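Only one protein chain is missing; all other protein chains are in place.
And now, subunit A:
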Amino acid sequence: MNFNFINLQPYSNPQYFIYLLIALIPMVIGLYFGKRLKIYEAIFSLVFIFLIFDGTHWQQGVNIILYLIYEFIITFVYLRYRTKKNSPNKTWIFCLAVILAILPLTAVKVLTAMPVGTVPFVVGFLGISYITFKNVQVIMETRDGAIKEIDPGTYARFLLFFPTISSGPIDRYRRFKKDFDKAPSREDYITDLQYAVRYLFQGFLYKFILGWFFGTYWLPKITQAALTVGNANGGLKLSWWVLAYMYCYSMYLFFDFAGYSLFAVSISYFMGIHTPMNFNMPFISKNIKDFWNRWHMTLSFWFRDYIYMRFTFFAMKKKLFKSRIRLSQVSYFLLFLIMGFWHGLTWYYIVYGLYHAMAICINDSWLRFKRKHKKQIPSNKFTKWLAIFITFNVVCFSFLIFSGFLSQLWFGWQ
């Protein structure tokens, strides 16, 4: 087959936005006049999704179609079970539904960890994690009874909502449906446009300028220097370059991902959908808990609501732990360990998870200590900045682990 497909990966370069914004114009005009052009919107989304998964990415395209059929079956079978009269609402059926729903993602994570060349087919597709998160959330809320009916069309649009398909932010079904079912008033929509434009340009600044400087301009130079000096030094191969790498990578990670998230939110706002923000100045966090309320927020809230809380309630009901402190510590470890595994089955992602769990437990005990000794411990401008400084460095160190650079430095692979 020698057919030339145009393949466009979302937000990958500035030209992409030109195509995207031109395609958005009818929708924007529609919303300005109080009409949500649902059919046009569906065609628009399908075309741009098609452009992600066509050409050389066609195997991913097949995967996403199979995946959607599979998830739809699970969700709607479970919904039927839960909404039929006098539903027994058995826990094991709920667990089964969740396990089945995350099965494809788990398989992808395991298969991509296999040595290169041992898996003879293309695994997963761009954004499988984020669709799975949305899906699991719907199953959980169905179990709670918070979701009583699901409109298949809206559900498909929710899962495949184009601006957020590749890497979030992770929206919630009920919130999405509320936006989607109405067209905003003209005043509100103009405010949306105002934010959309602002986020778009902020995203350009973040991803294409700052992210580029940190990630494309400086990072390779620092990597090279750190490897050369490290190899010359021997031992643990540490040098000041590793520290430079840590800060540079942290900045790159933030500006690249925050920039991407701003694009996703901006395009959503153009479409009159208030996709939640993902970042809220994470580097001024005063402690680790604060950090997780500001960094990749939709993901951490998802983990909080659907893993941490669920597990805590479950453990309290079953009285698994005597002390509340112990309970919360175990829950944190569970949360961050799962998050680590989700990032990928390599040692540094798992260590990253454990490191954050440890940091948050230490932070908790410090806060308890502080509460007890309120009078002895000073609290002023200086201590506030000290807290920010410490948190920043703890976080940057976690990103150094996360980057896999240490693995490259020590073992030669990443």
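Keep this in mind: a residue touches a chain if its C-beta (ideal position, glycine included) is under 8 Å from a C-beta of that chain, and two chains touch if they have at least 3 such contacts; residues count from 1.
As a working rule, contacts and distances are computed from a predicted model.
Considering only "Cell division ATP-binding protein FtsE", "Protein DltD", "Protease HtpX homolog" or "Molybdopterin-dependent oxidoreductase", the record for the omitted chain gives "Protein DltD", by its UniProt protein name. In the complete complex, the hidden chain is touched by one of A:231, A:280, A:365 or A:414, namely A:231. Shown as candidates are A:113, A:190 or A:316; the residue that touches the absent chain is A:190.
Residue positions on subunit A in contact with the hidden chain: 4, 6-7, 186-187, 190, 193-194, 197, 201, 217, 228, 231-232, in rising order.
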